[in-house]
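First the structure, then my questions, so here it is.
All protein chains but one are shown in place.
After this line comes chain A, so read on.
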Amino acid sequence: MAAAGQNFYELYRRSSIGAALTDTLDDLITSNHLDPQLAMKILANFDRAITEVLQEKVRSRLSFKGSLHTYRFCDEVWTFQLKNITFKMENGGQVVSANKVKIVACTAKPTGTT
């Protein structure tokens, strides 16, 4: 479990589940059922929970192949731009192809936690 005081990325707020949560919090604020301060805490809690759940509970895997077009590492963030990618889900599952894919990857522990 994460220790008290550890920072968490806010990047999952832009995921569909994060956007849906934010929309719901907006609705609750509009109807005066929630204070913005509490909404902020809920989002901070979401940042922690989704990071932990993705790390600990999600066990699905996939592999992919393609050509690496560009890569860079800046401010602890890796960016890969790939071309002609094929994603293969685990256990011989679905195969998904794409012409271009961008992967943005951050270190598991944000700066300031180690």
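Following the convention adopted for this analysis, contacts are C-beta pairs under 8 Å (C-beta built on N, C-alpha and C of every residue); 3 or more make two chains touch, one makes a residue touch a chain; residues count from 1.
FYI, contacts and distances are computed from a predicted model.
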{"item": "Chain left out of the displayed complex - its UniProt protein name, from \"Ig-like domain-containing protein\", \"Cullin-1\", \"S1 motif domain-containing protein\" or \"Uu.00g000770.m01.CDS01\"", "value": "\"Uu.00g000770.m01.CDS01\""}
{"item": "Chain not shown: contacting residue from A:Asp26, A:Glu52 or A:Glu76", "value": "A:Asp26"}
{"item": "Identified contact with the non-displayed chain, of A:Ala39, A:Ile85 or A:Val101", "value": "A:Ala39"}
{"item": "Touching residues (missing chain, whole complex) on chain A", "value": "3-6, 10, 13, 19-20, 22-23, 25-27, 29, 36-37, 39-40, 43, 59, 61, 63, 92, 109, 112-114"}
